[in-house]
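Removed from the display is one protein chain of the complex; every other protein chain stays in position.
As written, the chain order gives the labels A, B and C, with residue 1 at the start of each chain.
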Amino acid sequence: MSITYLEAIREAQSVALQKNDEVFIYGQDIGFFGGAFKSTKGLYNEFPDRVLDSPISEDAMVGLAVGAAIEGMRPIVEMQFADFSSVGFNQIVNQAATLYWRTSLACPITIRLPSGGTPGSGPFHSQCMETIYAHYPGTVVMAPSTVEDAYSMLLDAISIDDPVIFCEHKYLYYHLKAQQLPKKALPATKARIVRPGRHATIVTYSAMVHEAVSTAEKLSEDGFEIEIVDLRCVKPIDIETVLGSIARTGRVLAIGEAFPWGGVTAEIISQITSEGFNLLDAPPARLNSLDTPIPYHPELWRFHRPTAHSIEDKIRKLIKE
Amino acid sequence: MSITYLEAIREAQSVALQKNDEVFIYGQDIGFFGGAFKSTKGLYNEFPDRVLDSPISEDAMVGLAVGAAIEGMRPIVEMQFADFSSVGFNQIVNQAATLYWRTSLACPITIRLPSGGTPGSGPFHSQCMETIYAHYPGTVVMAPSTVEDAYSMLLDAISIDDPVIFCEHKYLYYHLKAQQLPKKALPATKARIVRPGRHATIVTYSAMVHEAVSTAEKLSEDGFEIEIVDLRCVKPIDIETVLGSIARTGRVLAIGEAFPWGGVTAEIISQITSEGFNLLDAPPARLNSLDTPIPYHPELWRFHRPTAHSIEDKIRKLIKE
Amino acid sequence: MASGADHEDNLKNDSSEMVLDAFRWMVLARTFEDKISSIYKAGKIVGGVYVGKGQEAFSSALAVNLVKGKDIYSPLIRDMAGRSAFGEPLVDAARTYMGSSKGPTQGRDGNVHRGNPREGMPAMISHLGAMISVVNGILFARRMKGTLDDAVGATTIGDGGTSTGAFHEALNLAAVENLPLIVSVANNQFAYSTPNSKQFACDNITDKAVGYGITGVEVDGTDLVDCVNTFKLCVEKARAGDGPQLVVGNLLRLSGHGEHDDAPYISEDLRKSKLGEDCLSKAHNRILDEGWANQGDIDDIFKESDDEVKSAIHTAESEKVPDPYSHNWSAYSSSILNE
Partner (left out) sequence: MASGADHEDNLKNDSSEMVLDAFRWMVLARTFEDKISSIYKAGKIVGGVYVGKGQEAFSSALAVNLVKGKDIYSPLIRDMAGRSAFGEPLVDAARTYMGSSKGPTQGRDGNVHRGNPREGMPAMISHLGAMISVVNGILFARRMKGTLDDAVGATTIGDGGTSTGAFHEALNLAAVENLPLIVSVANNQFAYSTPNSKQFACDNITDKAVGYGITGVEVDGTDLVDCVNTFKLCVEKARAGDGPQLVVGNLLRLSGHGEHDDAPYISEDLRKSKLGEDCLSKAHNRILDEGWANQGDIDDIFKESDDEVKSAIHTAESEKVPDPYSHNWSAYSSSILNE
């Protein structure tokens, strides 16, 4: 049996619905239809009262989830695409993320954002919005890169008593497969060393982990061993694991698929240089998408985002410095 | 005669309305009433057809501005508080900021965000949202710190053919005064050395410039000369000026009033360490607000944001390293 | 669209007690806010002061129809009267205004933002329209859990707030889900300085109910009896499963937008019109006319309110302000996130 990243997300929700009556899922077309990506396929049949279709009203969907959380529920809101959460932005950052601060009442909601680029999706069906949500106090922002993490981190997200923005990557939905789902897992807030190395560290997350691994495998043939840290959770950031890796390699490249200004790579490099400056043997490097909206045409898209190819260029330069 | 930061903003709009028929202002209570902060006071009388009250509809206000820009106008949208732009977020980042990319048509709109903390304003009337807008491709984000800059940069903003997010600081509205408005000025996209120094560089912007200056004056008494760079424009960032300063001092502290995750300080430190690593004699330091919503009570608020006091602590540590 | 007045005759008889109750809260709110306003003008309140002067009848009339511990009441900035009527301790209000660390938000959020979701009163955020969907969520969750019974959720907004996308999405969703939601719109003719003519183009805000397929009722917001009876009916309908109710009260605020504003945009004519009548003195006279209480009883109400207000402010004033050094600076409830 093999299971995809997408199926892992479905499975985690199924388990959560089964184990806990307080869990419900709310979103567009997620009921009978099973979701635009089928990540709630079959769940409506099993839990007809807790897998519910919403109108096209992202603001009201998130507001509803906060109200339900006040009543002790643990809602999961599915955005049809991460990009559309922009119209639910206010309720996420100002209502949900501040609830605990304002009232000492927990806000255990999970907002699932089908994120990231796939060929032909264009500027409004490809965005990585982790930065936008991570900037605001009170949020937890996760971005799993593997089938196993998609499963265990979503279960963690649902069980955390604060708003979790769960950035699942659409490119990984069908591409990634695992043999089985994990029984035990690293807590969602911890980073993982994906691959040991000694010449440089790549810190990244989500789909870019796989691009980094390709590069590392290629460079390994030339005798360069690149350590890869998968952040998994981009807020909070497990900086200890990152610094531990850099202590071994002395060099770091931070990679993100999101837009270049600010963002995860900026935050990670700032933390590294403030807290681990003396570990560095070379200037820290950064690689993000180009500074334009995400292009629709695959020829442009492949050039716009970081790939194994552009990562290789960066790493080769980094190692030489 | 003396003129406040707020009056400078009013004056720049008055000049722009006078010089160019394509300029108009749209926002809540900005007409007859002259705006919640009086930054359009009297303009309605002079230009009754181009200073117009809107309904409480931030999404539609920004959408309207984009449409007007398509027709060749140069709209200025006043948000009553920066914080409320969260409900216009989608039109700003996905409609306005992408227009040129999608259609090769310029989008010369200016969105004025009365930003930043003042005592007693609380979580929803105090936010600094520059990070949110700067993250997206296609935006220019300005944050003037002086009366003169408020004036000249707003004129620049209105004349730039791309969407400008103009973060004017409410704390400076009445506090800052100048003798007169400048005839000539540094372009809005260039940073300025506010104060020369040699022991360390503070890179900051907006209200924090003044906190930094207080600290620098105090430390000067102890023989430490702190150079202060006012970014003025946080996107794009004038990194040359910043690196030039660090070349002289070897040490840097980046300060921002915004939330700590990501943001201007992260971007600036990442750029510095990637491009000017070898200029640094000590780990770069960062100071932002605490990682909670902005507190209402002044006792908490003063502790939450960086102040001359907390800046002094950071700088003293930085100089010792 | 039925007007509340149509039903008044049937209801008047058994509503006198509710009217008197509401009147008490109106007096308390007016007394408290007058006091806070004068402290503000003396420069001793932190942050802005937004009062409900002229809107107390409409505000309290809704809340006296709700049951604390069962119903939800999500107030906005002009709902001092409604908050008290719903059961908010006066000292909670005094504490936020005076900046006591013992206030419901511990100094984290300000004045009118105070709330207590555990007690059925969500704490508002400033973004207009944003609270309606939170009330939807509470009702939705209870129905899912089977604990809704005949509880209702009420929330308030102004004429200007109806222009927000949030208002639309939330009312539409409530209608689709047939939630027992009551949205009361205090139509005070202005949003800050902006007149209704620049805010919407329908004849009456109740017209908006048609677009959601819900009930819309209009009421004279200066007339306490009309308000009490209208809300009574709407709350009953919502309890009975009739879905969302939109109640629009026509009135004028007898203050500026905030206490910093002298409202030059409100014309003398409008101030002198029926809309500008003071709901408090009108209610006072009506109560005397109907013989529901005598002047002595009413004097007592004013006297008691005065005492209560003084005592609450005194308590709040004598308490410590928040201490940043011992404050729990965390935006997270989960301990693992605070490490």
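Convention: a contact is a pair of C-beta atoms (placed from the backbone, for glycine too) under 8 Å apart; a residue touches a chain by one contact, two chains touch by 3 or more.
Bear in mind the structure is a predicted one, so any value in this text is a computation, not a measurement.
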Out of A:P48, A:P196 or A:P298, point to the residue that touches the absent chain in the complete complex. A:P298
The listed residue (B:N20, B:T189, B:S220 or B:T307) that touches the chain absent from the view is B:T189
Sort through A:Q13, A:Q28, A:T215 or A:N288 and give me the one touching the missing partner chain. A:Q28
If the hidden chain were put back, which of C:S74, C:S100 or C:T164 would touch it? C:T164
Extract the touching residues of chain A with respect to the undisplayed chain. 28-29, 32-33, 36, 53-57, 59, 81, 83-84, 86-87, 119-125, 290-293, 295-300, 302-304
Name every residue on chain C in touch with the hidden partner chain. 163-169, 172-173, 175-176, 178, 197-203, 207-214, 243
Interface with the unshown chain - residue positions in chain B: 21, 24, 49-50, 54-55, 57-73, 75, 87, 90-91, 94-95, 97-107, 137-138, 140, 160-162, 187, 189, 236
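The rule is short, and it goes like this: only the chains that are shown with their structure count from here on.
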Return the distance between the CA-based centres of chain A and chain C, expressed in whole Å. 41
Mind checking the centre-to-centre distance between chain B and chain C? Centres are C-alpha means, answer in whole Å. 36
Approximately how many whole Å separate the CA-defined centres of chain A and chain B? 30
Touching two or more other chains in chain C are residues 105, 108-109, 113, 125, 127, 165-166, 331
Show the residues in chain B shared as contacts by 2 or more other chains, in ascending order. 59, 83, 86-87, 123-124, 291-293
